[in-house]
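Of the protein chains in this complex, one is absent; all others appear in place.
Up next, chain A:
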Amino acid sequence: MESQSSTPNIADLIQSDRVHGSVYTDEAIFQLELEKIWYKTWVYVGHASEVPNANDFVSKSIGPQPLIMTRGRDGVIRLLLNRCPHRANQVCLQAKGNRGSFTCPYHGWTFSNSGELRGFPFPDGYDTADRSELGLGQVNRVAEYKGFVFGSFADEGPSLEEHLGAGGRDAIDRLVQTSPEGEVEITAGFLQHRAKANWKFIVENETDGYHPQFVHASIFSIAKSGIGDLYSSDSTAVARDLGDGHTENDLRPEFRRIDKPMNWFGTNEARLPDYVEKMKAAYGEEKAREIMIDGTPHVMIFPNLFIAEIQIFVIQPLAVDESIQHVTALQFKGAPDLNRRLRQQTMGSVGPAGFLLADDSEMYERTQRGVKSKMPEWNYLGRGKHRERRDEEGFMVGDATDEVTSRGIWRHYRELMEAE
């Protein structure tokens, strides 16, 4: 950045219980976010189960940049940039597939799926070209936590484990144990839901326990799912700031109070006999019961992975007022009967026509338009400030509908944006 004058002063725009509307609309801030967040910190890219075999690849992204997630012959997962080092043509146009190399259609340069330049046609036209310098770009750091693959464009910085923190790791640990084999699989294909809204409206909404009763009143009233009650003012569920921008709505207090296995998924043990049996065999009677009562987490891993009990959302910013939610059903290894229901329920809930997400997305777009109005300039995020408290692990928590989560997201955001 050349001059401070054109750079907005983030400290003035983000305060402890309010944020300035321009953080959602200012093009300069969006560019700064790409530099300070999306092209620097750990960003979720994809899941190892999407490229199970050697030479599998799948198209992914970090922010507006497309990537190719490949698994090499060596079994290693890499994140390649889709830009030919010759004259920048895109080398891969398929959503997914299996191949050991990519040939650029423009002038025929060929790259291995680990990124190295293998060769170019008519090589006598190059005298001093150093092939080792002419490979595909790669995301500087790639790391995996229990199959969840993240990338960071920074050479150095916190490790993925540090980035996830105790809270983020614990959420993923809790998630994978819903599988009798301890593994999540992402195999059901993604819906891509576009919204004319800034990505931060989406991130904040994911752990906003205040909105469900209103935004989703229509479906709660007719589907009798019981989800609405989890986000009422009487709910014993808590909103939690896990630090480093990660947040959650912890519904376990409610599920433990109700004390019925599989109630978290709106069903019961009798309906999923195979699954229940496998869980007991895998974890023992007592632990299996505990897992099946607690259910899966509702956690937003900053900046772009939302684990939403039965599905995951990957949030992709395209422009200051344009974002995509990539969403798919979670699938648990060794649980075909559960997985079928997870797919059915996810399909009903999310995506462009979803019973839930079409209404969330409506709010994203309306807030994006609303925030362009000049007054009162600020969004007020003070809900539950008077009753937020530290839990046993030292995380800040609030009541189910409190904005302790939004405040946590913004505190972290400000740190990232102010960092060198």
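By our rule, contacts are C-beta pairs under 8 Å (C-beta built on N, C-alpha and C of every residue); 3 or more make two chains touch, one makes a residue touch a chain; residues count from 1.
Everything below uses one rule, namely that contacts and distances are computed from a predicted model.
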For this session: Pick, from "FtsX-like permease family protein", "Biotin transport system ATP-binding protein", "ABC transporter" or "Ring-hydroxylating dioxygenase subunit beta", the protein name that UniProt gives for the chain of this complex that is not shown.
Result: "Ring-hydroxylating dioxygenase subunit beta"
Exercise. Of the listed residues A:114, A:328 or A:379, which contacts the missing chain in the full complex?
Worked result: A:328
For this session: Among A:189, A:226 or A:382, choose the residue that contacts the chain missing from this document, as touch is defined above.
Result: A:189
For this session: Among A:27, A:362 or A:391, single out the residue that touches the unshown chain.
Result: A:362
Problem set entry | Absent chain, residues of chain A that touch it | 95, 188-196, 215, 217-219, 221-223, 324, 327-329, 340, 343-344, 346-348, 351-353, 355, 358-359, 361-363, 365-366, 369
